[in-house]
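A single protein chain has been omitted from the complex, and every remaining protein chain is retained in its original position.
Let's look at subunit A:
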Amino acid sequence: MAGLTLRNVGKSYGALQIMQGLNLDIHDGEFLVLVGPSGCGKSTLLRMIAGLEDITDGTVAIGDKVVNDLPASKRELSMVFQSYALYPHMTVAKNLAFGLQNFRMPKAEVERRVAEAARILQIEPLMARKPRQLSGGQKQRVAIGRAIVREPKLFLFDEPLSNLDAELRVQMRAELASLYARLGTTMIYVTHDQVEAMTMASRIVVLRAGKIEQVGTPQELYTRPQNLFVAGFIGSPKINMLAAEVRAEGGRPVARVAGFADFALPDLSTRDTRLTLCVRPGALHVGEGEVISEGTIRLVEYLGNETLLHVALASGQVVLLSVVGPAPYRAGQTIPIGFDLADLHYFDAEGRRLEPALPAQPQAAFA
């Protein structure tokens, strides 16, 4: 097992720089998920760690050993590919054993490891089959098995579940999580699916355009997104973003959001007059809240455990509102909606998170 240290890592193809100044510490035994929209550089970063892409700038160290110039095979890691990359002409058993045979490992040891991996992944009945005789989920298991048998210090996963159907993806997600719990090996996992990231990660790295937007636990990312991008990327259904104009009234900031009555803001220690206020769909309520407005329902999506209401405000902006269980509403209906200030996330004109100062009253009460 090993941790990983990235220092000022950059990547360019000729004159085209796609990544620069990346710093990241991946702890020993951590399940780290790299997430971001397509083209953000997450797969490239993984391939740089794997040794499949050159590191143009900075250093990557596994444990305390810089591996920039170490070939992939010497980095003691395994990788699971999106396409599974199984050898189509070999049986499952041979696919599992192939990587071990490179190291002239004794036959008995190869067999032991292959049998062990097959048992963990429950693919024993498939050992004599070829990849084309396997379903997507089975192929995925074999691909993971091929990574396990190496007993690596580090597992790399490159969007391993994206070729599976939705049901299987949920199942494999749980299996991967339990595999991680069992092996406790450091894992780096690339996905564009924030649900995968949220459910499996010890920590998540949100990447955009070759830069790290935020690193944190799933809960930190959800409850305290550091910028608008992370706020919008993490959480499903997507967070509502409301443009606010701030003016001072009697020395206190007051916000105006189109469609809502003006309301006093907590102290945000900013001089920006244009802020973005975000509120999660679950924190918007029908008919209650400190700040109230009215909207017309455009669409009702019943999901069983919750119902999503698409509500158009007077400004024309459509906000998402989620109600637990079934909701007695239909499209075209006008309803009052509201939210509490405590549920708001504040972002300045550059999209950076603003932390409201703690309210003064409780302190006054103690005084």
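Following the convention adopted for this analysis, a residue touches a chain if its C-beta (ideal position, glycine included) is under 8 Å from a C-beta of that chain, and two chains touch if they have at least 3 such contacts; residues count from 1.
The criterion applied here is as follows: contacts and distances are computed from a predicted model.
Asker: Tell me the UniProt protein name of the chain this structure doesn't show, selecting from "Glycosyl hydrolase, family 57", "Ger(X)C family germination protein", "Polysulfide reductase, NrfD" or "Sugar ABC transporter permease".
Answerer: "Sugar ABC transporter permease"
Asker: Which one, A:18, A:72, A:241 or A:292, makes contact with the chain that was left out?
Answerer: With A:18, A:72, A:241 or A:292 as choices, the missing chain is touched by A:72.
Asker: Just one of A:52, A:241 or A:335 touches the chain that is missing; which is it?
Answerer: Of the listed residues, the one touching the omitted chain is A:52.
Asker: Please pick, from A:132, A:271 or A:330, the residue that touches the omitted chain in the full complex.
Answerer: Of these options, the touching residue for the absent chain is A:132.
Asker: Tell me which residue among A:23, A:83 or A:122 touches the hidden chain in the full complex.
Answerer: A:83
Asker: Going by the touch rule given at the top, which residues of subunit A touch the chain that is not shown?
Answerer: 50-52, 71-75, 77-79, 81, 83, 85, 87-89, 98-99, 102-103, 132-133, 146, 150
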